[in-house]
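With one protein chain removed, the remaining protein chains of the complex are shown where they sit.
Up next, chain A:
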Amino acid sequence: MSRQSILRASTTSGRIATPNVGSRSTGPSAAPTIGGFYGGLRDDTGKISEYSAKDDQCPICKTERYFNQKMRLLVSTCYHKMCDSCIERLYSLGPAPCPICGKTLRKMGFMTQTFEDLAVEKDVFIRRRIAKEFNKRRENFSSDKEYNDYLEDVEDITFNLINEVDVEKTEARIAAHREENAALIELNIQREERDVMAAQEEEERERQEKLERAKEIRREEELERAERAKESQRILEELARGKDAKQVVAQSREATAKREAKRLAERNAAIMATMASTNKRRGEALIPDPPHKPLADDWYDYGDKYVLRRDYDDAVSELVRGDMERLALAGGYRVEDAWNRAVRYAVAGLETTPLVGLPS
(Lines give C-alpha, C1' and ligand atoms only; values in the text may rest on other atoms or scores of the structure.)
Protein backbone atom coordinates (compact mmCIF):
# COMPACT_ATOMS: atom_id res chain seq x y z
CA MET A 1 0.00 0.00 0.00
CA SER A 2 1.41 3.34 -0.97
CA ARG A 3 2.07 6.12 1.46
CA GLN A 4 -0.50 8.25 -0.30
CA SER A 5 -3.34 5.82 0.09
CA ILE A 6 -2.56 5.32 3.74
CA LEU A 7 -2.66 9.02 4.33
CA ARG A 8 -5.95 9.21 2.48
CA ALA A 9 -7.32 6.40 4.57
CA SER A 10 -6.41 8.17 7.73
CA THR A 11 -7.74 11.55 6.72
CA THR A 12 -11.04 10.33 5.39
CA SER A 13 -11.98 8.03 8.22
CA GLY A 14 -12.78 10.79 10.66
CA ARG A 15 -12.24 8.53 13.61
CA ILE A 16 -8.60 9.31 14.14
CA ALA A 17 -7.00 11.99 16.23
CA THR A 18 -3.57 11.99 14.61
CA PRO A 19 -2.36 9.70 11.90
CA ASN A 20 0.67 7.92 13.22
CA VAL A 21 2.77 7.82 10.12
CA GLY A 22 5.84 6.65 12.00
CA SER A 23 4.62 3.14 12.65
CA ARG A 24 3.11 2.79 9.19
CA SER A 25 3.67 -0.59 7.67
CA THR A 26 5.38 -0.71 4.34
CA GLY A 27 4.97 -4.43 3.88
CA PRO A 28 2.97 -6.00 1.08
CA SER A 29 -0.76 -6.18 1.51
CA ALA A 30 -0.63 -10.00 1.56
CA ALA A 31 0.30 -9.79 5.22
CA PRO A 32 -1.37 -6.59 6.26
CA THR A 33 -0.38 -5.22 9.60
CA ILE A 34 -2.39 -2.42 10.95
CA GLY A 35 -0.15 0.45 11.86
CA GLY A 36 -1.05 3.49 13.78
CA PHE A 37 -4.06 4.34 11.66
CA TYR A 38 -7.68 3.49 12.07
CA GLY A 39 -10.70 3.08 9.89
CA GLY A 40 -9.07 0.16 8.25
CA LEU A 41 -6.86 -0.98 5.46
CA ARG A 42 -7.85 0.11 2.03
CA ASP A 43 -7.30 -1.58 -1.29
CA ASP A 44 -6.14 0.19 -4.45
CA THR A 45 -9.60 1.57 -5.19
CA GLY A 46 -9.89 3.19 -1.78
CA LYS A 47 -12.42 0.74 -0.38
CA ILE A 48 -11.87 -0.54 3.14
CA SER A 49 -10.70 -4.13 2.94
CA GLU A 50 -10.06 -4.58 6.65
CA TYR A 51 -11.87 -2.54 9.22
CA SER A 52 -10.31 -1.36 12.45
CA ALA A 53 -11.04 1.29 15.04
CA LYS A 54 -9.16 3.20 17.69
CA ASP A 55 -11.13 1.71 20.57
CA ASP A 56 -10.94 -1.92 19.39
CA GLN A 57 -10.71 -4.51 22.09
CA CYS A 58 -10.43 -8.27 21.81
CA PRO A 59 -13.48 -9.71 23.62
CA ILE A 60 -11.51 -12.82 24.64
CA CYS A 61 -8.21 -11.57 26.06
CA LYS A 62 -9.40 -7.96 26.54
CA THR A 63 -6.28 -6.59 24.83
CA GLU A 64 -6.93 -3.09 23.61
CA ARG A 65 -5.58 -1.47 20.48
CA TYR A 66 -4.01 1.15 22.71
CA PHE A 67 -1.60 -1.47 24.01
CA ASN A 68 -1.10 -3.38 20.80
CA GLN A 69 -1.17 -1.21 17.73
CA LYS A 70 -0.66 -4.18 15.45
CA MET A 71 -3.55 -6.22 16.79
CA ARG A 72 -5.82 -7.67 14.10
CA LEU A 73 -9.40 -8.46 14.96
CA LEU A 74 -10.83 -11.25 12.81
CA VAL A 75 -14.35 -12.57 12.55
CA SER A 76 -15.35 -16.18 13.10
CA THR A 77 -17.99 -18.05 11.11
CA CYS A 78 -20.34 -17.48 14.06
CA TYR A 79 -19.68 -13.74 13.73
CA HIS A 80 -17.70 -13.21 16.87
CA LYS A 81 -14.58 -11.11 16.87
CA MET A 82 -11.29 -12.14 18.35
CA CYS A 83 -7.69 -11.01 18.00
CA ASP A 84 -5.05 -12.80 15.95
CA SER A 85 -3.06 -13.93 19.01
CA CYS A 86 -6.18 -15.51 20.58
CA ILE A 87 -6.88 -17.34 17.32
CA GLU A 88 -3.30 -18.56 17.26
CA ARG A 89 -3.55 -19.67 20.90
CA LEU A 90 -6.95 -21.43 20.63
CA TYR A 91 -7.01 -22.99 17.17
CA SER A 92 -3.43 -23.79 16.15
CA LEU A 93 -3.90 -27.33 17.50
CA GLY A 94 -7.03 -27.98 15.44
CA PRO A 95 -10.77 -27.31 15.63
CA ALA A 96 -12.03 -26.00 18.94
CA PRO A 97 -15.22 -24.43 20.29
CA CYS A 98 -15.86 -20.70 20.14
CA PRO A 99 -15.28 -19.22 23.63
CA ILE A 100 -18.44 -17.14 23.22
CA CYS A 101 -21.09 -19.41 21.65
CA GLY A 102 -19.44 -22.82 21.64
CA LYS A 103 -19.63 -23.44 17.92
CA THR A 104 -16.72 -25.50 16.60
CA LEU A 105 -14.32 -23.26 14.71
CA ARG A 106 -11.21 -23.71 12.60
CA LYS A 107 -8.30 -21.36 12.21
CA MET A 108 -8.87 -21.17 8.45
CA GLY A 109 -12.47 -20.11 8.92
CA PHE A 110 -11.69 -16.65 10.25
CA MET A 111 -12.39 -13.73 7.94
CA THR A 112 -11.25 -10.15 7.94
CA GLN A 113 -13.83 -7.58 8.93
CA THR A 114 -14.89 -5.12 6.23
CA PHE A 115 -17.79 -3.33 7.84
CA GLU A 116 -17.97 -1.64 11.19
CA ASP A 117 -21.27 -3.35 11.96
CA LEU A 118 -20.95 -7.13 12.20
CA ALA A 119 -24.62 -7.55 11.28
CA VAL A 120 -23.86 -5.99 7.92
CA GLU A 121 -20.83 -8.21 7.63
CA LYS A 122 -22.99 -11.26 8.19
CA ASP A 123 -25.69 -10.08 5.83
CA VAL A 124 -23.24 -9.45 3.02
CA PHE A 125 -21.48 -12.75 3.55
CA ILE A 126 -24.70 -14.76 3.49
CA ARG A 127 -26.03 -12.97 0.44
CA ARG A 128 -22.80 -13.62 -1.37
CA ARG A 129 -22.96 -17.31 -0.49
CA ILE A 130 -26.61 -17.63 -1.55
CA ALA A 131 -26.06 -15.75 -4.79
CA LYS A 132 -23.40 -18.27 -5.72
CA GLU A 133 -25.78 -21.21 -5.41
CA PHE A 134 -29.07 -19.64 -6.40
CA ASN A 135 -27.92 -18.20 -9.66
CA LYS A 136 -30.81 -19.06 -11.95
CA ARG A 137 -31.74 -16.47 -14.55
CA ARG A 138 -34.99 -15.33 -16.04
CA GLU A 139 -34.43 -17.47 -19.13
CA ASN A 140 -34.41 -20.61 -16.94
CA PHE A 141 -38.10 -20.06 -16.23
CA SER A 142 -41.08 -20.19 -18.51
CA SER A 143 -42.99 -17.32 -16.94
CA ASP A 144 -42.43 -14.16 -14.91
CA LYS A 145 -44.50 -15.64 -12.12
CA GLU A 146 -42.27 -18.67 -11.73
CA TYR A 147 -39.19 -16.47 -11.74
CA ASN A 148 -40.73 -14.17 -9.13
CA ASP A 149 -41.64 -17.15 -6.94
CA TYR A 150 -38.08 -18.37 -7.19
CA LEU A 151 -36.70 -14.95 -6.21
CA GLU A 152 -39.15 -14.88 -3.30
CA ASP A 153 -37.86 -18.30 -2.16
CA VAL A 154 -34.27 -17.10 -2.35
CA GLU A 155 -35.15 -14.06 -0.28
CA ASP A 156 -36.86 -16.32 2.30
CA ILE A 157 -33.81 -18.52 2.60
CA THR A 158 -31.53 -15.52 2.94
CA PHE A 159 -33.73 -14.02 5.61
CA ASN A 160 -33.83 -17.27 7.55
CA LEU A 161 -30.08 -17.63 7.52
CA ILE A 162 -29.43 -14.03 8.51
CA ASN A 163 -31.92 -14.10 11.36
CA GLU A 164 -31.19 -17.71 12.26
CA VAL A 165 -34.73 -18.93 11.81
CA ASP A 166 -35.09 -22.68 11.11
CA VAL A 167 -31.44 -22.86 10.18
CA GLU A 168 -31.36 -26.65 9.80
CA LYS A 169 -34.44 -26.76 7.60
CA THR A 170 -33.13 -23.93 5.51
CA GLU A 171 -29.74 -25.57 5.09
CA ALA A 172 -31.55 -28.71 3.98
CA ARG A 173 -33.44 -26.67 1.39
CA ILE A 174 -30.19 -25.24 0.10
CA ALA A 175 -28.63 -28.67 -0.13
CA ALA A 176 -31.66 -30.03 -1.94
CA HIS A 177 -31.57 -27.15 -4.38
CA ARG A 178 -27.88 -27.71 -4.97
CA GLU A 179 -28.41 -31.37 -5.68
CA GLU A 180 -31.33 -30.78 -7.99
CA ASN A 181 -29.76 -28.05 -10.02
CA ALA A 182 -26.06 -28.92 -9.91
CA ALA A 183 -25.67 -28.83 -13.67
CA LEU A 184 -27.62 -25.62 -14.12
CA ILE A 185 -25.72 -23.86 -11.35
CA GLU A 186 -22.42 -24.82 -12.92
CA LEU A 187 -23.64 -23.64 -16.32
CA ASN A 188 -24.79 -20.31 -14.94
CA ILE A 189 -21.50 -19.78 -13.14
CA GLN A 190 -19.71 -20.26 -16.41
CA ARG A 191 -22.11 -17.87 -18.13
CA GLU A 192 -21.64 -15.28 -15.43
CA GLU A 193 -17.89 -15.51 -15.83
CA ARG A 194 -18.20 -15.13 -19.57
CA ASP A 195 -20.40 -12.05 -19.21
CA VAL A 196 -18.03 -10.44 -16.76
CA MET A 197 -15.12 -11.19 -19.05
CA ALA A 198 -16.90 -9.71 -22.03
CA ALA A 199 -17.79 -6.56 -20.12
CA GLN A 200 -14.22 -6.22 -18.97
CA GLU A 201 -12.91 -6.72 -22.47
CA GLU A 202 -15.30 -4.10 -23.81
CA GLU A 203 -14.24 -1.66 -21.14
CA GLU A 204 -10.60 -2.34 -21.80
CA ARG A 205 -11.06 -1.86 -25.52
CA GLU A 206 -12.84 1.46 -25.04
CA ARG A 207 -10.14 2.59 -22.67
CA GLN A 208 -7.49 1.62 -25.19
CA GLU A 209 -9.28 3.52 -27.94
CA LYS A 210 -9.47 6.61 -25.79
CA LEU A 211 -5.81 6.28 -24.89
CA GLU A 212 -4.93 5.85 -28.52
CA ARG A 213 -6.87 8.96 -29.47
CA ALA A 214 -5.26 11.04 -26.73
CA LYS A 215 -1.84 9.83 -27.86
CA GLU A 216 -2.66 10.72 -31.43
CA ILE A 217 -3.74 14.21 -30.43
CA ARG A 218 -0.60 14.71 -28.40
CA ARG A 219 1.52 13.52 -31.28
CA GLU A 220 -0.24 15.94 -33.60
CA GLU A 221 0.26 18.81 -31.23
CA GLU A 222 3.93 18.02 -31.06
CA LEU A 223 4.09 17.89 -34.82
CA GLU A 224 2.29 21.18 -35.02
CA ARG A 225 4.73 22.80 -32.65
CA ALA A 226 7.67 21.50 -34.60
CA GLU A 227 6.17 22.72 -37.84
CA ARG A 228 5.49 26.10 -36.38
CA ALA A 229 9.07 26.41 -35.20
CA LYS A 230 10.28 25.36 -38.63
CA GLU A 231 7.95 27.84 -40.22
CA SER A 232 9.15 30.79 -38.17
CA GLN A 233 12.72 29.75 -38.90
CA ARG A 234 11.89 29.74 -42.58
CA ILE A 235 10.28 33.17 -42.37
CA LEU A 236 13.34 34.59 -40.67
CA GLU A 237 15.58 33.13 -43.33
CA GLU A 238 13.49 34.48 -46.14
CA LEU A 239 13.35 37.88 -44.53
CA ALA A 240 17.10 37.78 -44.17
CA ARG A 241 17.31 37.05 -47.87
CA GLY A 242 15.43 40.29 -48.36
CA LYS A 243 12.01 39.09 -49.49
CA ASP A 244 8.86 41.19 -49.06
CA ALA A 245 7.74 40.73 -45.44
CA LYS A 246 4.00 40.91 -46.11
CA GLN A 247 4.14 38.32 -48.80
CA VAL A 248 6.16 35.91 -46.72
CA VAL A 249 3.83 36.20 -43.76
CA ALA A 250 0.74 35.78 -45.93
CA GLN A 251 2.22 32.68 -47.50
CA SER A 252 3.05 31.10 -44.18
CA ARG A 253 -0.40 31.91 -42.79
CA GLU A 254 -2.05 30.24 -45.71
CA ALA A 255 0.09 27.15 -45.31
CA THR A 256 -0.68 26.97 -41.59
CA ALA A 257 -4.42 27.34 -42.16
CA LYS A 258 -4.37 24.58 -44.73
CA ARG A 259 -2.47 22.26 -42.44
CA GLU A 260 -4.81 23.00 -39.57
CA ALA A 261 -7.93 22.32 -41.63
CA LYS A 262 -6.51 19.00 -42.76
CA ARG A 263 -5.64 17.99 -39.25
CA LEU A 264 -9.08 18.95 -37.93
CA ALA A 265 -10.78 16.95 -40.66
CA GLU A 266 -8.66 13.90 -39.85
CA ARG A 267 -9.38 14.14 -36.16
CA ASN A 268 -13.11 14.56 -36.71
CA ALA A 269 -13.18 11.57 -39.03
CA ALA A 270 -11.46 9.48 -36.37
CA ILE A 271 -13.92 10.53 -33.67
CA MET A 272 -16.88 9.92 -35.93
CA ALA A 273 -15.56 6.47 -36.76
CA THR A 274 -15.28 5.43 -33.13
CA MET A 275 -18.70 6.90 -32.37
CA ALA A 276 -20.23 5.04 -35.26
CA SER A 277 -18.67 1.78 -34.12
CA THR A 278 -19.91 2.34 -30.57
CA ASN A 279 -23.40 3.01 -31.86
CA LYS A 280 -23.31 -0.10 -34.00
CA ARG A 281 -22.20 -2.17 -31.06
CA ARG A 282 -25.09 -0.86 -29.05
CA GLY A 283 -27.36 -1.85 -31.89
CA GLU A 284 -28.88 1.58 -32.40
CA ALA A 285 -30.56 2.27 -35.67
CA LEU A 286 -28.72 5.33 -36.87
CA ILE A 287 -30.66 7.92 -38.84
CA PRO A 288 -27.93 10.02 -40.35
CA ASP A 289 -27.34 13.55 -39.08
CA PRO A 290 -25.82 15.46 -41.96
CA PRO A 291 -22.68 17.43 -41.15
CA HIS A 292 -23.08 21.12 -40.41
CA LYS A 293 -23.51 23.53 -43.31
CA PRO A 294 -23.35 27.15 -42.15
CA LEU A 295 -25.98 28.59 -44.46
CA ALA A 296 -28.85 26.65 -45.90
CA ASP A 297 -30.61 29.25 -48.04
CA ASP A 298 -29.69 30.46 -51.50
CA TRP A 299 -30.88 34.00 -51.00
CA TYR A 300 -28.87 36.36 -53.17
CA ASP A 301 -27.49 39.45 -51.45
CA TYR A 302 -25.82 41.18 -54.42
CA GLY A 303 -22.53 40.81 -52.57
CA ASP A 304 -20.61 40.17 -55.78
CA LYS A 305 -21.99 43.24 -57.52
CA TYR A 306 -20.30 45.87 -55.42
CA VAL A 307 -17.36 46.53 -53.16
CA LEU A 308 -17.97 48.56 -50.05
CA ARG A 309 -15.52 51.42 -49.64
CA ARG A 310 -13.85 52.05 -46.33
CA ASP A 311 -15.21 55.54 -46.04
CA TYR A 312 -17.92 57.61 -47.62
CA ASP A 313 -18.53 61.32 -47.77
CA ASP A 314 -21.72 61.07 -45.75
CA ALA A 315 -23.27 64.08 -44.13
CA VAL A 316 -25.92 61.99 -42.38
CA SER A 317 -23.41 59.95 -40.44
CA GLU A 318 -21.74 63.06 -39.04
CA LEU A 319 -23.68 62.46 -35.85
CA VAL A 320 -21.81 59.31 -35.03
CA ARG A 321 -18.47 60.91 -35.76
CA GLY A 322 -16.41 62.42 -33.02
CA ASP A 323 -17.99 62.10 -29.59
CA MET A 324 -20.77 59.90 -30.78
CA GLU A 325 -18.31 57.50 -32.32
CA ARG A 326 -17.28 56.44 -28.87
CA LEU A 327 -20.89 55.84 -27.90
CA ALA A 328 -21.59 53.90 -31.06
CA LEU A 329 -18.52 51.79 -30.40
CA ALA A 330 -19.69 51.04 -26.87
CA GLY A 331 -23.12 50.09 -28.19
CA GLY A 332 -21.98 48.17 -31.23
CA TYR A 333 -23.48 50.43 -33.87
CA ARG A 334 -21.53 50.34 -37.11
CA VAL A 335 -22.00 53.07 -39.64
CA GLU A 336 -20.61 50.63 -42.22
CA ASP A 337 -23.81 48.62 -41.91
CA ALA A 338 -25.84 51.64 -42.91
CA TRP A 339 -23.56 52.28 -45.88
CA ASN A 340 -23.72 48.65 -46.86
CA ARG A 341 -27.49 48.76 -46.84
CA ALA A 342 -27.66 51.96 -48.87
CA VAL A 343 -25.26 50.63 -51.49
CA ARG A 344 -26.93 47.23 -51.70
CA TYR A 345 -30.39 48.68 -52.14
CA ALA A 346 -29.04 50.96 -54.86
CA VAL A 347 -27.37 48.04 -56.64
CA ALA A 348 -30.44 45.85 -56.30
CA GLY A 349 -32.55 48.65 -57.68
CA LEU A 350 -30.48 48.67 -60.86
CA GLU A 351 -31.87 45.27 -61.84
CA THR A 352 -35.50 46.18 -61.31
CA THR A 353 -37.36 46.58 -64.54
CA PRO A 354 -39.23 49.85 -64.68
CA LEU A 355 -42.98 49.68 -64.17
CA VAL A 356 -44.97 50.29 -67.32
CA GLY A 357 -48.42 51.65 -67.78
CA LEU A 358 -48.41 53.96 -64.81
CA PRO A 359 -50.38 57.14 -65.18
CA SER A 360 -47.90 59.90 -65.70
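Operating definition for what follows: a residue touches a chain if its C-beta (ideal position, glycine included) is under 8 Å from a C-beta of that chain, and two chains touch if they have at least 3 such contacts; residues count from 1.
Just so we're on the same page, contacts and distances are computed from a predicted model.
> From the names "Trafficking protein particle complex subunit BET3", "[RNA-polymerase]-subunit kinase", "Multifunctional methyltransferase subunit trm112" or "ER membrane protein complex subunit 3", which one matches the UniProt record for the unseen chain?
Answer from the record: the omitted chain is "[RNA-polymerase]-subunit kinase".
> Which residue among A:144, A:304, A:337 or A:351 touches the omitted chain?
Hidden-chain contact among the options goes to A:337.
> In the whole complex, what residues of chain A lie against the chain that is missing from view?
Output for chain A: 264, 268, 271-272, 275, 287-292, 294-297, 299, 301, 314, 316-320, 324, 326-335, 337-338, 340-341.
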